[in-house]
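Here it is, the structure in full.
In this view, the complex is presented without one of its protein chains, the others remaining in place.
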Amino acid sequence: MMSKIGELSIRHAGKIYDPEGIHVVALDDVSLEIEAHEFCVVVGPSGCGKTTLLNAIAGFDQLTDGEISMDGVLLASPGKKLLPGPDRMVVFQQGALFPWKSVMWNVTCGPLKQGRMNSVEAVEKAAELLARVGLHGIEDQYPEALSGGQKRRVEIVRALMNDPTVLLLDEPFRALDALTKSVVQEHLLELFDFTPKTVFFITHDLEEAIFLADRVAVMTTRPGRIKKIVEVDIPRPRNYRVLTTDRFLEFKADLGEAIHEEAIQAFEAGERELA
Amino acid sequence: MALVQGTGSDVAPTTASIGARLRRSLRNSRVYQGVLGVGVFFLIWYLLVDVFGVWRFAEMPKLVVGVKEWVSRDPVFGVSLFTAEYYKHIWASIFRVLVAFLAATFSGIAIGILMGWRRIFFGLTFPILEILRPIPILAWIPLAIILLPGRELPIIALTFLAAFFVTILNTLLGVRAIDKVYFRAAESLGFSQWQILWHVIVPGALPYIFVGLQIAMGACWFSLVAAEILSGSAGLGYKVWETYYYVQFPTMVSTMATLGFFGYISSALVRAAGNRLMRWRQELLAGI
Partner (left out) sequence: MNANARPDNNAGDAAAAGRRLTVSYRFVRWLKSLWSLNLLLGVLSLGTIVFIWEFAEPLGIPGIKYVPAPSKVIIAAADLLTAEQYWTGWGLSFQRIGFGFVLAQMVGIPLGLTMAISRFSFGTIFPVIEILRPIPPVAWIPISIVFWPTREQSVVFIVFLGAFWIVLLNTIGGASAIDRAFKRAALSLGSTPRDLFWKIILPATTPSIITGMAVGMGISWEMVVASEMIAGDTGLGYLLWQSFQIGNIAQVIVCMISIGMAGYFSSALIRALGGFATPWLRLH
């Protein structure tokens, strides 16, 4: 039985869409080596291809070029179709808690359906993780009764309950207001310290990227390529005070230039497409 | 409900007298308005038909006579709340609607879900459905009578048919309307195909399904009445026609009212069942 380490290797990944003859190069020769238990954040403007990359790792989309391997095992290549699975569990941007099921059901359905836990264990673990992110007593409610921040935390717990090798987060905090966002980010980091996992996180928010990451990779506007990678060596555990330290601002200056360029190009590209 | 806000009800009464305020709140009370509306309706009926009998209204069933007949212990035409025949007709109709509706619900939902879930099934079934659907339900009566034995089956079949098409269509729409992200989440969570069907597709399509079921219930009653008129021997629809044929107008009114009553109750029951099954929507709808 192979032990899960959680190394994710992306080599020369390429994705070309072809809707009605118009070639759209979403990803172009993207290579990224993510170490075990590393929190890796890819940051870039909207439409740059970071979601495409995440979808390729998750198995919702297939690469047209390159390969993805996990722990040395080839997962995906143009010839090998990758299916979604709990080992690469996703936390979705717009939220995908099943509205017709209770919070407890949502959170425990993964391990129960896979047969990894019995219901007693699952409920216990769920309650523990939920408590860790500051949610108590909401197990029997339906998701729609929760606030945005609460829903995001539940979804993260749901993902973690499946003990994924790599946790994939697709701009999960995009819809939250700034205050809620900073609180939920801190909870995520606490969870990450408590159960270390390899994390692949995408966002367009540079501050969020630096705050959360061990390594930040800047992606260019379409076609998506890795423009710059920076190690964030701010010590853990981190809290919101980190945001105003000198070290943080250095990183922000360093990466800010790169990403601002891309932002401008993305903006202009948007204009040109419509015109 | 008002689109134009601030037309009086929002204005705070300052020096208005108690009487004026009372009058205003009464005027705005929903119950009061409802009673007023219904009362005016019956009043107009009473005046036009019972009292004045203007123009063709003279021929129409009179309100007072109709009501009296309905509640009398010894009705002139033999049918009232206290006669057995009344309930015989009611049961005949309800039985047919029940059987037809349940059959249409189960088969319609099953087929609709299969069509939404499996493209091949959809490709095979959609064309024939689209061809058959526009044909008015009543136009099927001749074929129903030819193909099905007896008297009951054709009527039930017709009632079934109307509900069947509507249910399939709405179920299909419901499945299509489910946000794709839920499917992705289920796949990531490692659900099997059956688990996706049971935990994502069925609950996700339920809102649309229940809208369809309410429409289907209405369609059931419509086809039932028409079918009973054309080829029945018992039932509320048949009775309406009989009262016309034998000029028993007061009974016609009570029969029509009974039809309306059961039509309303059956739709309300479907709606209530839907609300029960979709408790999770209360929060969603409450937020609107």
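We call the chains A and B, going by the order they appear; numbering starts again at 1 in every chain.
Everything that follows uses one rule, which is that contacts are C-beta pairs under 8 Å (C-beta built on N, C-alpha and C of every residue); 3 or more make two chains touch, one makes a residue touch a chain.
These numbers come from a predicted model, not from an experiment.
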| field | Contacting the left-out chain in the complete assembly, out of A:H23, A:H136 or A:R241 | value | A:H23
| Which of B:F52, B:F82, B:F95 or B:Y264 contacts the chain that the document leaves out | B:Y264
| Chain not shown, touching residues in subunit B | 1-4, 9, 27-28, 30, 32-34, 36-38, 40-41, 56-57, 59-61, 119-120, 122-128, 131-132, 134-143, 145-147, 218, 221-222, 224-226, 229-230, 236-237, 240-241, 243-244, 249, 252, 255-257, 259-264, 267
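Rule of thumb we're sticking to: only the chains that are shown with their structure count from here on.
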| remark: Separation of the C-alpha centres, subunit A versus subunit B, in whole Å, is 48
| note | Per the touch rule above, subunit A residues touching subunit B in the complex are 58-60, 83-86, 88-90, 92, 94-96, 98-101, 109-110, 113-114, 142-145, 158, 162
| remark: subunit A partner, complex, touching residues on subunit B are 181-182, 184-185, 187-192, 195, 199-200, 203-204, 206, 278-281, 283-284, 287
